[in-house]
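The complex appears here without one of its protein chains, the remainder shown in place.
Labels run A and B following the written order; every chain starts at residue 1.
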Amino acid sequence: MRGLQLSLNQTQKLRLQRALDQLESLSSKANSNASVAVADTIPVNYEDCVLKGHGTLELDGEVVATLCGVVERVNKLVYVRTLRARYKPETGDIIVGRVTEIAPKRWRLDINFSQDAVLMLSSMNLPDGIQRRRTAVDELNMRSIFEENDIVCAEVRGFQHDGSLHLQARSQKYGKLERGQVLTISPYLVKRRKQHLHYLEEFGVDLILGCNGFIWVGEHVEAKGTLIEDQTDKAEQLNTKSSSSTFMSLEEQERTYTSLETRQNICRIANAVRVLANLGFSVTVEVIKETVYLSSSLNLDIHEMLGSEFYVLVAEGEATRKSMFTKKKG
Amino acid sequence: MEFVSPEGLRLDGRRPMEMRQIRGEIGAVAKADGSAFFEMGNTKVIAAVYGPREVENRSQQISDQALVRCEYTMANFSTGDRVRKPKGDRRSTEISLVIRQTMEACILTHLMPRSQIDIFVQVLQADGGTRSACINAATLALADAGIPMRDLVTSCSAGYLNSTPLLDLNYVEDSAGGPDVTVGILPKLDKVTLLQMDAKLPMDIFENVMQLAIEGCKAIANYIRELLLENTKQLEYRRGP
């Protein structure tokens, strides 16, 4: 099992297997023969004209899959929805990326796509006013907004004519993410929803489920009043930080650390995401919260969440939850 | 030396047309985009695929297709006699090239322009047929990474010893000095993409040996397809609706 190198004892093995079997039986009713492997023929009705979509290829009049995944049909379109793969961007997706390079008027970001994405300086809201022209000074100050390796939340703007992928961050909810950790999971485990930026009030934690499989778990940052202040504030903060960090004594640094309580919440949530992703379950806010509650109700230490017993419990929980759900529906 | 006993059994107890036990496992390296473990008898290899990702060296970037790279390495302990070989010796370079060309031919590289795909194959234990095992592992790893391919590529070898065509040679049979035909096929398209033979062999016998190897490839293709399908189903039902 991927990423699951657990030493399970005999009973745990059986329990995990039973939970997974239960999940299998629940889904098999829906679409059992829609799964394909590479080079499988996809049955289509040739009398309708079929539109061959992503992951398909025509070969001697047959439609053949070029990927492993699940066949989806929308009207005339037939395509293969991949499971494990790199991120496939769609316009409007909210993503989390890491800055790899600062180029003239643009940043390049690693977003787990086949190329780095581009965030133009002109697609960013700058300190004073949205409509202002970008000046040469702005260009020189780009590093004070984002520098290499910074974690940035942005939105997919779309592909340009030259085939490059562009991002935009024209809202105060986007921007640099600090004081927290990034987890990388397979993008198919994150579902596209209305909300990807979550503020979990009870924990004081911001959770961003990036469509590209980068998950941000960090200390909650209060959305500041207007953009103008927000940005200048940030720039100033950064300036003071970068200039003084070398002089700041260890004690001073320690005072600015995330509070222990918030940190515990962040780690608990992060471990919940790790467990779910390793088991291959979809990662949604609801399930993450449930997993967190489960771990707290068991009085587990945070690091014990990555032990075998908790994995089995989460799998069993998922099986029960799904079967309840199907019963309700049925 | 006698490689096929009068009862028609080989040194390791197989029949001439019998393949060694094969076993594949998807997801051997957690951090890679795709990875697989593949075993043919005592030959064990791990393949890891990184990418498609931004090209590291801009000058190598190809504007209309992906750059495919491959490196084949053998662990120090992989062979029977322990030899410490320097990295990048000629044999490794040659096999890297063979694997790269074979895999590149089936990856739909034009769908991922200006990106880079790295295939790393690591031999853990060598007992004949490492090339074939590496190609089979690489196919699994590429499929696991969700990289679009024309077809699966599978490979198997066959030889000819004691006037008998033998499928899937192990190390002892391989080093007997007889001909060794390594074949790679695209099972759906029914085409041969890789063919290597050393030593001489009459035409008609060669045809038989090659046919035997192709049959072996097809058997492996069936196994790999089942494995991938099973894996896909598992991923899907775990993820849920």
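Methods note: a contact is a pair of C-beta atoms (placed from the backbone, for glycine too) under 8 Å apart; a residue touches a chain by one contact, two chains touch by 3 or more.
Here is the rule we use: contacts and distances are computed from a predicted model.
K.L.:
One chain of this complex is not shown here; going by its UniProt record, which of these names is it: "Ribosomal RNA-processing protein 42", "Mitochondrial ATP synthase epsilon chain domain-containing protein", "Glutamate--cysteine ligase" or "Elongator complex protein 6"?
P.N.:
The correct option from "Ribosomal RNA-processing protein 42", "Mitochondrial ATP synthase epsilon chain domain-containing protein", "Glutamate--cysteine ligase" or "Elongator complex protein 6" is "Ribosomal RNA-processing protein 42", the UniProt name of the unshown chain.
K.L.:
Can you say which of B:Leu9, B:Ala30 or B:Leu195 touches the chain missing from this structure?
P.N.:
Only one listed residue reaches the unshown chain, and that is B:Ala30.
K.L.:
Among A:Leu177, A:Val190 or A:Leu313, which residue is in contact with the omitted chain in the full complex?
P.N.:
Counting the whole complex, the residue in contact with the absent chain is A:Leu177.
K.L.:
Just name the one of A:Leu279, A:Met305 or A:Ala319 that touches the chain not displayed here.
P.N.:
A:Met305
K.L.:
Among A:Arg84, A:Arg98 or A:Lys322, which one is in touch with the chain left out?
P.N.:
In the full complex, the listed residue that touches the missing chain is A:Arg98.
K.L.:
Touching residues of chain B against the unshown chain: what are they?
P.N.:
On the side of chain B, residues 28-32, 35, 42, 44, 46-48, 50, 56, 71, 73, 75-77, 79-80, 82, 84, 87-88, 118, 120-122, 124-125, 127 touch the unshown chain.
K.L.:
For review purposes, identify every residue of chain A that touches the missing chain, sorted by number.
P.N.:
On the side of chain A, residues 5-7, 98, 100, 147-151, 176-182, 218, 241-242, 245, 250, 253-254, 256-258, 260, 263-264, 267-268, 270-271, 274, 301-308 touch the unshown chain.
In this section, only the chains that are shown with their structure count from here on.
K.L.:
For chain A and chain B, what's the span in angstrom between their mean Cα positions?
P.N.:
34
K.L.:
Okay, in this complex, where on chain A does chain B touch?
P.N.:
Touch residues, chain A against chain B: 1-3, 20, 23-24, 26-28, 30, 35-40, 55, 57, 59, 64, 66-70, 82-86, 100, 108, 110, 114-116, 163, 188-189, 279-282, 318, 322.
K.L.:
In the complex of these two chains, what residues of chain B are touching chain A?
P.N.:
26-27, 30, 33-34, 51-54, 66, 108, 112-115, 143-152, 187-189, 225, 228-229, 231-241
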